[in-house]
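All protein chains but one are shown at their positions in the complex.
Letters are used for the chains, namely A and B, taken in the order the chains are written, and counting of residues starts over at 1 for each.
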Amino acid sequence: MLLIPCPHCGPRPETEFVYGGDARVKRPDPSNSSDEQWAAYIYERENPKGQHQELWLHSAGCHLWLIIERDTVTHAIGSVRAAREDQQ
Amino acid sequence: MVNERYSFLALAKHALTGHKNWQPAIRHPEPKDKYDVIVVGGGGHGLATAYYLAKLHGINKVALLERGWIGGGNTGRNTTIVRSNYLLEENANFYEHSLKLWEGLSSDLNFNVMFSQRSVINTCHTPAELESTMRRYNAMRLNGIDAEFLTADELKRRVPSINLGQDGSLRWPILAALSQPRGGVARHDAVAWGFARGADALGVDIIQNCEVTGFKRAVDGRITGVETNRGPISASKVGVAVAGHSGQVMAMADVRLPIESHLLQAFVSEPVKPFLDVVVSTGALHFYISQTDKGEVLLGGGLDGYNSYGQRGTIPNIQEVTSAATEMFPNISRLKWMRQWAGVMDMTMDGSPIIGKTPVPGLFFDGGWCYGGFKAIPGSGWCFAHTIATGEPHSLNASFTLERFGRSAVIDEKGAGPFPKAH
Partner (left out) sequence: MKVSQPNRTSKGGRLIDRGKTCEFQFDKRTILFHPGDSIASALLASGRPIIGRSFKLHRPRGVYALGTDEPNALVTTGFGPSLTPNQRATVTLVEEGMSVSGQNAWPNVQNDLFGLLDRARSLLPAGFYYKTFMWPPSQWLRYEGQIRKMAGLGPPPVEADSARYAHRNVHTDVLIAGAGPAGLSAALAAGEAGQDVILASCSQALGGGLLNHQNAVTDKWLAEITKKLEALPNVQIMKMTTVVGVYEHNLFTLSERVAMRDGRIEGQPEERFWQVRSGRFIIAAGGIERPLLFGDNDRPGVMLAGAASGYIWRYGVMVGKSPVITGADDRIYAIARDFLDAGANVRAVVDLREEPGAMADLLAAEGVRVERGAIVARAHGRRRVNAAEVWRYSKSGANKLELISTDAILTSGGYGPALQLHAQARGKLNWNAGLNAFVPVDNSDGHISIGGARGSFDFDTAISEGLSAGRNEILPAPVLSDATNVPAPWDLPKLSKGTRFVDFQNDVADKDIELAAREGYRSIEHVKRYTTLGMGTDQGRAAGPIGLALLAAATGQEIADTGVTTFRPPTTPVTFGAVAGATMGEVGHAIRRTAADKFHEAQGASFIDAGLWRRPRFYKANGATVGEAYRTEAASVRESGGIIDVSTLGKIDVQGPDAGIFLDKLYTNRMSSLRLGRGRYGLMLREDGRIFDDGVVFRIGENRFHLSCTTGGASAVFQHIEHALQVLWPGLEVYVTPVTEEWFAVAVSGPLARDLLANLLPDLDVTNATLPLMGMVETTLFNRRLRVMRISYSGELSYEINISADWGAALWQRLCELSSKLGMITYGTEAMGALRIEKGHITHAEADGRTIPDDVGLGGLVDKKKDAIGIRSLSLPFFSEAGRKQLVGLVVGDQKASVPIGGQIIAKDAGSASQPSIGHVTSWAYSSELERTIALALIKNGHSMVGEKVFIVSPVMEESVEAKVVDPVFIDKEGTRIRA
């Protein structure tokens, strides 16, 4: 059971969160993207063995969508920040 | 190189010499410089591909490269369920073909893979679940696949240890069940070893402890071979079947995949005498259960829910499955949890696999088996061998292309959308 350091609520168990996958996916401008670019946005994902930037929703807590850096082999968690702050 | 046949008589004969004269089931050859086809990945899918390439397509200059030991990935860490109870026609036809291959596999390979058609049963706990499960089983029948309805009472007679929960002891009591009688389980390691022995006998070089570290490409981008930790090996066709590590390997050829790697867990109890002779699967409580020939109660559930190459168990899922299973099979509560393990699943964005060509000429890909890979082994090898040998997919795998995602022409059995953990 992962222990996720929520910047708002403190360290909380994984069961309080919902996973949102690859955080590096960026939504292209729909009016200015080819079919290929659009489909890649929907279906292709980073899937590294090692450091992964990923989204987690603290659904049983503060409801922040977080961007967490986690190692997909050891599960060691690096930086954690609110998705909102990341992208503004 | 043809293997001696296995039989009871052979066993008796060798007993007289203390079993000291058995031939090796597989050789341990050194890699040659050049082959017609290289298959990357020594799991069930790769081994079956190599076998069918040699057996059905006459291509026996084949090298199968395995980073570790054959059958050591998901082939050796799953719950061994074989079934073809799918809703969508593409899936139904493919898995039914695979199931038919399973039915003749022990004879074909002369290796007892212990395919045991003891029924796979889906319990239904709400009217909506009954409706959707029945819809799926009706579709199966229309696709020529066996399917059977069981009332709650019939289910109880077939599976006496099950708790129907109609006294309120189950949050969602069992209303009825649907069964695929030809479904069942097999011995996972035997499948890998049987295909390996069969392929080896047909001349395939199975090379273990040989890790692919890169692809060799011609100026025009064509594949010309692979780089390995044991030196370069040439071939004009390379097929990749590496399950949970698809993303890593295909990235070496600059192919991006609609895949995330997730962890799927399973665990067993200590062995007890037989009391459960079918596979029971429940959507409402998210687990499946069977009893192995050794007597262990084998349990599995959903994914851990986040990308992982951890290959080891975690706790939340085990607890969830154990709660649900002891609820539906109250007698197992006093059994003991003996061993847990996990496999890395390459989860596609529609829950269906990919078998086919890639944007790189000469490079073929077989993967994205989500958590259904074990039962697909013969069918996948059969279709992948056909695709590699002829350069074009068979009609059975024509829909399972990589490019379908570019068109959004997904094969979404659950209708769950582009979220790998949802299928």
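As a working rule, a residue touches a chain if its C-beta (ideal position, glycine included) is under 8 Å from a C-beta of that chain, and two chains touch if they have at least 3 such contacts.
This one's a predicted model, so the numbers in the text were calculated from it and none came from an experiment.
One chain is not displayed; in the complete assembly it touches the shown chains A, B.
The chain that is not drawn here is touched, among residues B:E148, B:E211 or B:E227, by B:E148.
Here the missing chain is touched by one residue of B:N60, B:N91 or B:S106, and it is B:S106.
Within the whole complex, the absent chain has one touching residue among B:R136, B:K357 or B:K421, and that is B:R136. In the full complex, subunit B contacts the hidden chain through residues 6-8, 10-12, 14-15, 18-20, 22-28, 68-72, 76, 89, 104, 106-107, 110-112, 114-118, 126-127, 130-139, 141-144, 147-149, 161, 163, 169-172, 178, 187, 189-190, 193-194, 208, 269-275, 277, 291, 293-295, 310, 312-315, 318-319, 322-327, 330-341, 407-410, 412, 414-418. Mapped onto subunit A, the footprint of the missing chain covers residues 1-3, 18, 20, 27, 30-31, 33, 35, 38-39, 41-42, 55, 57, 59, 63-65, 74-75, 77, 82-84, 86-88.
Everything below uses one rule, namely that only the chains that are shown with their structure count from here on.
With centres set at the average Cα position, the gap from subunit A to subunit B is 29 Å. Contact residues of subunit A toward subunit B in the complex are 1-2, 14-15, 19, 21-22, 35-36, 39-40, 42-45, 47-49, 52, 54, 56, 70, 72-75.
The touching residues of subunit B, when paired with subunit A in their complex, are 245, 247-248, 256-261, 305-310, 314-316, 349, 405-408, 418-421.
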